[in-house]
Each structure stands twice: as structure tokens, then as C-alpha cells.
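This report refers to the structure that appears directly beneath it.
One chain of protein is taken out of this complex; the other chains stay put.
On to chain A.
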Amino acid sequence: MPAPIRLRELIRTIRTARTQAEEREMIQKECAAIRSSFREEDNTYRCRNVAKLLYMHMLGYPAHFGQLECLKLIASQKFTDKRIGYLGAMLLLDERQDVHLLMTNCIKNDLNHSTQYVQGLALCTLGCMGSSEMCRDLAGEVEKLLKTSNSYLRKKAALCAVHVIRKVPELMEMFLPATKNLLSEKNHGVLHTSVVLLTEMCERSPDMLSHFRKNEKLVPQLVRILKNLIMSGYSPEHDVSGISDPFLQVRILRLLRILGKSDDDSSEAMNDILAQVATNTETSKNVGNAILYETVLTIMDIKSESGLRVLAINILGRFLLNNDKNIRYVALTSLLKTVQTDHNAVQRHRSTIVDCLKDLDVSIKRRAMELSFALVNGNNIRGMMKELLYFLDSCDPEFKADCASGVFLAAEKYAPSKRWHIDTIMRVLTTAGSYVRDDSVPNLIQLITNSVEMHAYTVQRLYKALLDDISQQPLVQVASWCIGEYGDLLVSGQCEEEEPIQVTEDEVLDVLEGLLVSNLSTPVTRGYSLTAIMKLSTRFSGVNRIKKVVSIYGSSIDVELQQRAVEYNALFKKYDHMRPALLERMPIMEKTATNGPTEIVQTNGETEPSVVEPKHLPPVTQPANQANDLLDLLGGNDVVPVIQTTMPTKPASAGGELLDLLGDLSLSGGPATAPASSVPTSQPSFLLDGLSSQPLFNDIAAAAIPPMTAYNKNGLKIDFTFERANPNPNVAVITIHASNSTEADMTEFVFQAAVPKTFQLQLLSPSSNVVPALNQGTVTQVIRVLNPQKLRMRIKLTYTLKGSPVQDLAEVNNFPAQSWQ
């Protein structure tokens, strides 16, 4: 059998293939040759064949039949074989294959080999892909090598130990003695890997952390090493652009961060060196900035004195002005992390941050936008909003939705006047109208309703906007609703804020009817405009045109429109006496300041068929005493006192029917689950239920969202309770309650949550990070989620139980439907 072709020749041949098919053919041919060569147990060429297989594997072809051959190569005496064998093992084998366990013995032998390069191969392979079982078996060998004086092996053993600890945390203890004099090494490789090992140990175990702080006095040692690096002259071996061993400097700074966190003594001991690094590091190249970046992160995380913190933020401010966009990006990300804690210091750099909105780089723009929103406050709202609106106009579509939501949130919190607020909303709707999230429509309507003195101004501006452009659905929906509600103000020309326009009732109806027939209007928009037209029947003088429109749509193909039209028709024909009351002005909706269960304020018994956005209304629960309201409704306009919604007398499922008022008005009969006890039976039941349900927007029954258990495993139980944040109903406030039914406390408890990208999540500080044993107490933490539609969440829990760290990931999908409606 001729010798198998050489690796380089194979590569050359394969590269001459002109099509994928040709390449596949060559590969298959060669694989066949290799397979038969393997079958013949050819020792001489095994190495060459495996190397070729690895090449073909990189091209994407299967190579699993070479796995055992790698093992044979590893077991060979030749260094060349071992080299390729270990490489093949790292590329083709992983801990999922049973085969890899066969490597354990080979590795053990090679760890004790007489040639350090063979030992090195074994350490490298174990450190890259050793499974937990392998690590358990070989930890002793690694520990031995950690104590050798051969620096080439010692550095590799250190990283191997890191891998062992990552795989089998319980083995951490056994490496402790070997770490005693690691930092007195001169060799930078050993120093670097030792710092990595110490970092890993300190991060994983608080006991280790305090041991290293107090007993080993790690901080002074690290400070000394760092100082030498900075002060020592040029060292050719470790120099990078004039800085001595930046990799080691960065690692030391990181370890100092961990040691100094929440510890006054350690933080004080490192104050000077941090200031020294911060002021003396050369910033002309990326290396220097990398060190400064790490220094800033350390300063912000430890208990540094305020002067140092200001120094750190100023460094970030200087980064923002750097020509290098990587540096600017990193600065924005870091400032975003510190804006909560050092708000005033970050505010000083506001104008630079706002300038970054105009940056060409997409990632930078996004960070600048997030940071800008975080910096908005009552003082700078006008100026900031100008910049943000300008940004909204000119930014890429991928930003517009988030930016619009951010603008609404900021405007709601800090609007200096109602007029400004409405103008801002108008600006967003007209410039980015199609990117605005659907759920902002009801929010805006609520806002407009509550700004009583601005009604005329608002409806006029919206009307003018409609004349220009009817393509942006959220704008059209809000405008239709307003015209339906305040059309009388529009035609009577009552606007005080600006020059009132002259418009006739017919012109208004032209516009609304235009929306109905336009191809640009979505079905939802059509629903809005039909309802608006109907409402105008009580506000305008002439109803005949409206009657005609309504009857035409009684035979519309769109079922929703048809249903509405038929019912409105019924309203004209049989129930004309109810019409004025039904279509009266919407009452003002009070927004409560707290996040507690919301209260409805009903100024009178007036109701309105809330068909406008049925999908946004949570299931309604009916207080028992609303039967009386019904009688008032048909009579006078008495003010009804504030009613708590926490007394449901109807099952929640009835809420659906209560919502769908028109469903209730259907002539076939009333809702199935209406208890008749609170209702005088002489009234037609459907009308009763519909009217008394009074489902005003989304201020209802926040307390009716039931709590849920999100996680319950190994004694740790996490419950979620919900509130809807007022004034912004777009924000769901979830409180987690973590309880522990095991016998020991769970310490270092950290709860992390992630949500899909369409939401925004804010996690506030937890009440504590110890979950007491035997359910003696709970840890609570508040999560705020923006735009919670169909909420899903991934949670990560880490805690230490009886000395060992535990980590778990879970997905939470069982959010009750009410939490996101």
C-alpha cells in the first residue's frame, strides 16, 4: 500500500477544488483511504492521517472515526505523535464522549514524564477539556506540579488547577497549601497564572477570600508587585508600547477589586497604588487605556474615598473624548453602570454623552441613548428632550421603538407643563409614529383625558396631524379617539393655546370616514374611527350622516366592525334613549402615586362602552355595591365615592364578558356567569352588567393579579407577587420572595434575571443576601419590567449552602395572563 499523501499536499489538492461537490468528492476519497489505513493499525503514518483528518474536520466534515486513533497517538512514545494526538483530542473529543475517559491514564503517565514538553502537553489538554471525573482522578498530580520549581510547568499547573476548581469546586481546598509562595516567584508567567488561580479561589469561596485577606496578607503583596511593574525601567521581555506586562497589571487590578470589595482595610491599603496607576499610566495607546479601564472598574467597586471616585469618573469622561471608538464605547458602558451610584459625577459629563448620540457607530449610539435617558432629571428635561427628539428623528429604525418609549417615560416623570408634555407626545407620534409600541396608545389616551384644560388644544393638533398623514397607526388611533371624544370642542373653535382652526362637522366626518376606507388603516384603527364617529352623534348636531355610515358597516366583512356597527345601529333604533348617557364624556382617571392596589375614582355613574381597546383591559372584578350605581346612572349624576377593587364578587372569567360590552349587548342574551343576586331582575341583564362593570382603562384590579411560584427546587422557593406601577401602567413591578426550607442558611444568595430583548428590566437591591433556614424569613427583591407583554424570564440563582456554592438556571414561563395585559 503506497504511503498516504502528506498533509500539505492534501491541503493543496483540496484547495484546487472549484465547487463544493468536487471538494466533497476529494474528501470522501481521502477519508476512505484514511479509514483503511486505520484499520491496518499502521503506526508510522497514523500521525499524518490524523492531522489530515483534523484539517478536513475544520472544513466541516465529520471526523469521529478518528477519535480512538487520537488516543493511540497520545499513548505513543514519539513526541510528534503525542503532539498531534493531544491536539486531536482537544478538537474531536469532549466530555460527552465516553472515549475521553480512556485518556486519563495516558495523561497521568505523561504528567510524570521526564520531558517537560510532554508534561506540558498533558497539563494543557487537561486544563482545556478535562471532565469532572478526569479532574478528580488527576487533581493530585496537578497539585504536585504546582509545587515544582520548574516555572514552565508551574504556570501550566496553575491554570490546570483553575480548570479543576471550575469543574469540581470541592477540590479547591487541596490547592491551598501550594499557593503559599506563588507570588514570590519572579517569573511573570507563574505570577500571572497564580493571580488567576487566586482570583478563581477568592471569587468562589468567601472563606478563601477572607483567608487571603487576613492570613496571607495578599493585598500588600499584590500592591508591591504592581508597584514594581510600574516603577521598574524598560523590560524588553514584557514591554508592550512602553508599559511593563499590561496583562499582569490588569489581572492584579482585578484581584485587588475582589479583595477590596466591601472591606475597608483592604480598600485603604490599595488606595495609593490605584491613584498612582490612574495618574501615571500612558494613555496614547490601547494598552494604557486597558489598564486605566481596569483601574476605574476597581475604584468603583471597592470602598474608595470620594476623591478617588471622582478621579475615576473623570477618566471615563476623558475616554469619551478619545478618538478611538472602542474607548468611547467602553466609557459609555462603564458610565451606565455607575450612573445610579454616582449620579452627580456622571451628570457633569452630560454634554459629552449627548454628543455621542451623533456618533456614527451603532453600538456607541445605543449606549449613549441609554445613558442619556438615565441622566434625564427635572432640571435638564427641556434641553435633554430637545436632543433626544432630534436623535429620534434621525436615528436608525432599530432605535426608534426604544427611544420613543424612553421619551414617553421621561416626559411622564419630569414634564414641566402639561402643554409641553402633549407637544412632546405629538412630536414623537408624528415623527416616529409607526415605531411607537402599541401599548403606549392607551397610556397617551389616559394622559390626554386627564389634561382637562388641554383638550381643545390636543384635539386640534391631532386633527391637523391627521390631515397631513394617516399612515402612522398609533397616531391615527389616538387622534380618532380624541376627535370622537372632543369633536365638539374642535368644531366650536375653542382652542386657547393656539389659533383655533375653522372646521365643520362634515369635514371632521370626512376625515374619520376616510380612515375607515383607507388601505393604510389596520382593523384596530378602523374600530377606533367607527367608534369615534358614533360618539360624535351626541356631540354633533346632525346625526343622519352618522346613522348612514353606521348602517353601511353593518354588513362589513370585518367581523369586529360589523359587530360594532350592528350594535350602534341598535343603539339608534331601539335604545336611543340610552345613547346620550352611553356616549358621554370619559371621566377623569386619577393616577395614584403608590404602587399599591389601585383605586378607581368614579366621578359619576357615567360609563362609556370601553370597546375602544378591549385587549388592553385586564379582567374586571365587580364590587358588590355597583348595583346601586346602575340606578344612579339612569337617573342623575351623583358622585360615587372611591371604590376599592379588592372585593371581587364575580369570578375573574366574567371580566372577559364585562369587557366585551358589545358582546353583552347582543340580543341573544346576557353573559353566562353573571350572578343575578346584585341586580334587579326587571332590567335587561346584559345592559346592566355591561354598564356597571365600568372597565376604565388599565387602572383596575392590579391587586387581582395572583402571585405565582417561579422556582421551587432543593429547598429554595421563589415566589413572585405583582403590582402595576402607577403612574406608568407599562411597568410591571414584580417582587420576588425567596424562602429556604433546608436546615442551613443559604448565604451569598444572588438572584439574577434576564428577559427577551423587547423588554427592559431593572433589578433593585435585594433586602439581604442570606436566606434564613427553615423558612424563618424571606429575601425580597424588586424587579421592574417595562412593556411586559407575554412575559418570559430566565432566572439564575447562586448561593452557598453548607460551604459549597450552588448555581441553577431556570426559565419562568407561567406568568399569569393578567400580569402582562
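Heads up, the rule we're going with is that a residue touches a chain if its C-beta (ideal position, glycine included) is under 8 Å from a C-beta of that chain, and two chains touch if they have at least 3 such contacts; residues count from 1.
Please note the rule applied: contacts and distances are computed from a predicted model.
S.K.: Hey, which one's the missing chain according to UniProt: "TMM27 protein", "AP complex subunit sigma", "Isocitrate dehydrogenase V" or "Fructose-bisphosphate aldolase"?
M.R.: "AP complex subunit sigma"
S.K.: So one chain is hidden, and I want to know which residue out of A:Val362, A:Ile552, A:Ile588 or A:Ala817 touches that hidden chain in the complete assembly.
M.R.: A:Val362
S.K.: Out of A:Leu111, A:Val196, A:Cys403 or A:Val771, which residue would touch the omitted chain in the full complex?
M.R.: Checking each option in A:Leu111, A:Val196, A:Cys403 or A:Val771, the one touching the absent chain turns out to be A:Val196.
S.K.: Kindly state which of the options A:Leu71, A:Met103, A:Leu145 or A:Leu248 is in contact with the chain not pictured.
M.R.: Checking the options A:Leu71, A:Met103, A:Leu145 or A:Leu248, the one contacting the hidden chain is A:Leu248.
S.K.: Sort through A:Glu143, A:Asp263 or A:Glu294 and give me the one touching the missing partner chain.
M.R.: Of all options in A:Glu143, A:Asp263 or A:Glu294, contact with the hidden chain holds for A:Glu294.
S.K.: Quick one: which of A:Ala3, A:Ala32 or A:Met58 touches the chain that's been left out?
M.R.: Reading the full complex, the residue touching the unseen chain is A:Met58.
S.K.: For the chain that got dropped from the picture, name the residues of chain A it touches.
M.R.: On the side of chain A, residues 7-8, 11-12, 15, 51, 54-55, 58-60, 79-80, 83-84, 87, 91, 94-96, 114-117, 120, 123-124, 127-129, 131, 150-152, 155-156, 159-160, 162-163, 166, 188-189, 192-193, 196, 237-238, 240, 245-248, 250, 254, 286-287, 289-291, 293-294, 297, 325-330, 360-364, 754 touch the unshown chain.
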